[in-house]
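This structure is in structure tokens; I'll ask about it shortly.
One protein chain is absent from this view; the other protein chains keep their places.
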Amino acid sequence: MVENKQEFWRWKEYNWHDESLDPKGAEIISAGVDVGSVSSQAVVMVDGKLYAFSNMRTGSDSPDSARKAMSWALENTDLKLEDIHYTVGTGYGRVNVPFADRAITEIACHARGGNMMYGPTVRTILDMGGQDCKAIHCDEKGKVTNFLMNDKCAAGTGRGMEVFADLLAVPIEEVGELSLDVDEEPPPVSSTCVVFAKSEASSLLRDGWSKKRVLAAYCSAMAHRIVSLLDRIGVEKDFAITGGIAKNSGVVARLEKELGLIALKSNYDTQIAGALGAALFARALIEKQRKKVSQ
Amino acid sequence: MITAGIDMGSKYVKVVILKDGTVLSKAMAATGFEPAEAAAACFKRAVQDSGIDRSSIEHITSTGAGRKAAPNINSDITDVGAAAKGVTHLLEGVRTVIDVGAEEGRGIKIEANGKVVDFAVNEKCAAGAGAFAEAMARALEVSLDEFGKLSLKSEKTIPMNAQCAVFAESEVVSLVHAKTPKHDIARAVHDAIASRIVSMVRRVGINKEVALVGGVSYNCGFVDSLGRALETEVKIPENPEYVGALGAALAAGERIK
Partner (left out) sequence: MKANYGYLDGSGEYFITIDTDLCLKCSDHGCVGACPVGMFEIIVDDYDDEVAAIKEAHRKKLKYDCAPCKPISDRPPLPCVAACTPGAVTHSW
């Protein structure tokens, strides 16, 4: 008998494009594809303006995910893959983007993307991805001056949060709000390991803790863990958060409290920062190429 | 002289009752969510099996991750100290002790009399201990015992990228989808744990004889992987999961004088 098990970790996949923008006759159409271990995004820019993007779960095959992300971003637009002048691949699967002209690390791309999303005053970018956590210092042009990436350990990553959402049978998109609905902030669970934190949570539930309280304890542990990571390179204003967990109000609020800083907000979707940066690199690279040719 | 040792492990509580260097009885119980209660119940059982009266126990020493929470004890001793004493009592010529439990892995360098010279601990990360094997056995949907045996059937070493139990679970699922034989996956997992443990043990130096203790010793797959990674034979005493409690009981005896 097959159990009808709801997948609580599953977040919504989507695509978008700007109907008011007409890509025909554009000087440069550039694209960035970020193939992460958990999610993939494709961004298309028309003369430096965001035109279209997609955000979906990465499948078992990286090249396939890259192609799917790209065609989904282009869906309902008048553009085809061949219309794109230059594509940069980034993320864990960056060398597996078959149609990319170059691969650039997600560190550099997040700094560049963050610079566009949050403006030239941003100096510290925290990216909380599906299976990694990055702390990046950049200058006013979005160039990296210091970075640190932790992709060894699940604590402080999206996967860690997915494990908890699943354990508590709470849809991942609701975790943040629910965790903030507590009268008093509970002590955090083990922030050192998701496996141990999960056992602790089971024990707390047995002790009568409400789901909200356990979520609060885990979000608190996660924030604490992320601050340890950030402390290694220091946090300089202005501070911004990208990636999926940026949408988790419970973690963001606790992070801001512990750091004593408010994170800048953006109108852009926080999950496209990497692909956006990649598309910006793509534009710069094709511009450089064209200048060389004309000399 | 009658003493008792209580090893408050994160997964299992072990009790040993010792009279003049001979084990009278031993008992084990799951720690569960109430360690002190589990320990008390386990202790009661051990006393019942020993045939002696509770009041004749002169000194009780605890060890293990939860040693401070053990009920009615007279003293406590570190896991490292307990393992060293326990092994020296059971085996001859041991100079390196490898102790792998559910949540911690340790490499200990000892002298002939059981004195600890150096130690390296792998803690607070499930990937460095038994919890990793358990999580992967679950991902493959086999019992831990089967998991160990499966690993022995493999003749290949496949690489594992993930260094975290949570990420490794996803990797195992992908490997299964890609039709990788379960026994090869099992071996890769045991090889990974063994390699991590051996790196830590190298920090104290690998000197024969090498002994392995702790509950994970029952995992034949892990023992095989460990032997290969160390390139030397590993001695396992009888009842390896009780070595910590035994060591604590021996320490208790020293503290009476």
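Per-chain numbering from 1; labels A and B assigned in written order.
Basically, contacts are C-beta pairs under 8 Å (C-beta built on N, C-alpha and C of every residue); 3 or more make two chains touch, one makes a residue touch a chain.
Just so we're clear, the structure is a prediction, and the values are computed from it rather than from any experiment.
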item	value
Touch with the omitted chain, as defined above, among A:Thr192, A:Asn248 or A:Thr270	A:Thr192
Residue of A:Ile107, A:Val122 or A:Ala165 touching the missing chain in the full complex	A:Ile107
Per the touch definition above, residue among A:Val182, A:Leu205, A:Ile233 or A:Leu261 touching the missing chain	A:Ile233
Residue of A:Cys153, A:Val170 or A:Ile245 touching the missing chain in the full complex	A:Cys153
Omitted-chain contact residue, chosen from B:Glu37, B:Glu123 or B:Glu146	B:Glu123
Where the missing chain touches subunit A, by residue	104-105, 107-108, 143-153, 155, 190, 192-193, 196, 228-229, 232-233
Interface with the unshown chain - residue positions in subunit B	109, 117-120, 122-128, 161, 163-164, 195-196, 199-200, 202-205
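Please note the rule applied: only the chains that are shown with their structure count from here on.
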item	value
Complex interface listing, subunit A residues touching subunit B	60, 131, 152-154, 159-160, 163, 192-196, 202-203, 206-207
Contact set on subunit B toward subunit A in their complex	33, 103, 124-126, 131, 135, 163-167, 170, 174, 177-178
